[in-house]
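Written below as structure tokens is the structure these notes are about.
Just one protein chain is left out here, and the rest sit where they should.
Chain lettering (A and B) follows the sequence in which the chains are written, and residue indices restart at 1 in each chain.
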Amino acid sequence: MAKRIDVSGLHVYYGDFLAVEDVSMTIEPRSVTAFIGSSGCGKSTFLRTLNRMHEVTPGARVQGKVLLDDQDVYGSEVDPVAVRREVGMVFQRPNPFPTMSIYDNVIAGAKLNNQRLNKSAADDLVERSLRGANLWEEVKDRLGRPGAGLSGGQQQRLCIARAIAVEPSVLLMDEPCSALDPISTLAIEDLISELKENYTIVIVTHNMQQAARVSDVTAFFNLAGTGKPGKLIEMGETNKIFTKPEKKETENYITGRFG
Amino acid sequence: MTTTDPSTTAHVPRGKRRIGDVVFANSARGSGILILVILAGVAAFLVAQSFDSLTANTANFLTTSEWDANTREAPAFGVLALAFGTVLGAAIALVLATPVAIGIALFIVYYAPRRIAAVLGYLVDLLAAIPSVVYGLWGIGWLVVQLAPFYTWLETYFGWFPLFAGPVSTTGRTMLSAGIVLAVMILPIITAMSRDVFLQVPQSHREAALALGATRWEMIRMAVIPFGRPGIIGGAMLGLGRALGETMAVAMILSPSLVVSWFLLQSGNQTIAAHIALQYPEATGYGVSALIAAGLVLFAITLLVNMAARFVVSRRKEFA
């Protein structure tokens, strides 16, 4: 189910502005990869190119290659909509659909695409996805209630359930805990460790402890200078990045010395 | 992170677009284009249909006031008195409504008790919901009766002032009455616009004034009015546009004559819109075409006023 991502020579532009320069990396299946770096260094922008979500922004375009198990995501015959079904995404702020119940939110991917699900298959999918997101026990008695009535942490897990209900092979998470309290954050982190059994997970985070706790591999992004594009500085085993980084810049960032 | 404009320019491979997407996007685009077509149609059809009578007209359309168009032989008609009446009526409305509207907006935002302010605002909005024909009915059935004695009084004591010269109309069906009803009709427009800008005055500006020991009025004069001025002007001009084009209140209240007259307390004057409504059912010969020509003049006037208003309001947005 989980797939490998191979990025080579990727540049991201907003109009004429080069936002991210020349990124190449390999993301292994069934692992958690964390992107760290200061604000505005392009890590979220880069994340969004992995499922072509950046195209939603006017003027955004890319150069380079992204392979998903040897299939080019940017191939001329590839439908971005299909890419997004293969590569799911969870956002910074929980965003359940306010017009839908918890139940409908989970099967939103199917429902919005006009797919017909029979009742038992839908029930099955809802339970499986909510269990997968560690939310089933908390909401099983109120599946008909609006998703917006849950707490922030529950809403975020609902969004994860919604993402995995589409059965993607990769899950992208853009600062999924930055709007949550510490207890909810812990719940999500536990969930991430469970999810990596089945998915390739990429997470952007501002919280270095979080990166150290949940990820197997860490990639550090930084700006090449003020007004310059963001770059991938260093990538490696999380342990190594946090203890013996190769680059001075990485060490400065990890130890809190900016530079 | 996600503050992007929702309109998107996905660089989607051409061959790969879904049928649903193509159909939906194009019908949305088509609707927008249809609006442009309709508007072009309004202008084009009016010009085309007025052409006939304008070429047959034996009088100067812009500088004469007679209206002898219901004939096939040598029609003679002009919009001078009508255009004058239109502007005069709207000007009266604007002069009466603007200060009151500013007062109401100030009342709702800064004076009224907070809890009932919303209800009071709703009451003023209610004025905007009443159909113009009902205003006309109220004007002729109630207001002019109340105003007639007031006009007599005005003439007795202020008759020396040219605008109020006699002989005063005994029915009260004068340009001033029509102007008052128009003022009531545009009051909610100007109020809504002023209220919106007053609500946007940054709290820090107001507190800065109050912190200097200003009274409430001084705070309003120092902080609120300068900030809100473009909004008030824009609102007043939108109201002016509405008053220029308003038909029924004038058609029902005014007892018309096609003269250029400054005497507000006498019968007389007429506006383009009311003239069209009154003349159309009986129009023959070049009549309809001539009325369309008059409508075109009205269209041009309101267009200019509205565009000026939009310009003023949009400049405010740039500065705010």
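Convention: contacts are C-beta pairs under 8 Å (C-beta built on N, C-alpha and C of every residue); 3 or more make two chains touch, one makes a residue touch a chain.
Following the convention adopted for this analysis, contacts and distances are computed from a predicted model.
When the unshown chain is looked up in UniProt, the name that turns up among "Cell shape determination protein CcmA", "Glutathione-dependent formaldehyde dehydrogenase", "Phosphate transport system permease protein PstA" or "Aspartyl/glutamyl-tRNA(Asn/Gln) amidotransferase subunit C" is "Phosphate transport system permease protein PstA". Counted over the whole complex, the shown chains touched by the missing one are A, B. Within the complete assembly, B:V100 is the residue of B:L54, B:V87, B:V100 or B:V260 that touches the hidden chain.
Residue in contact with the omitted chain (choice from A:R4, A:R30, A:R84 or A:H206): A:R84.
Residue A:V166 is the one among A:V166, A:A187, A:V214 or A:L232 that touches the chain missing from this view. Summarising the interface, chain B meets the missing chain with residues 2-4, 6-10, 18, 20-21, 23-25, 27-36, 38-39, 41-42, 45-46, 48-49, 99-104, 106-108, 111-112, 120, 123-124, 126-127, 129-138, 140-142, 146, 184, 187, 191, 204-205, 207-208, 210-213, 215-218, 220, 238, 241, 244-248, 251-252, 273, 276-277, 280-281, 288, 291-292, 295, 298-299, 302-303, 305-307, 310. What chain A contributes to its contact with the hidden chain is residues 51, 53, 56, 58, 81-86, 88-89, 91, 93, 95-99, 108-109, 111-114, 145-146, 148-149, 159, 162-163, 166.
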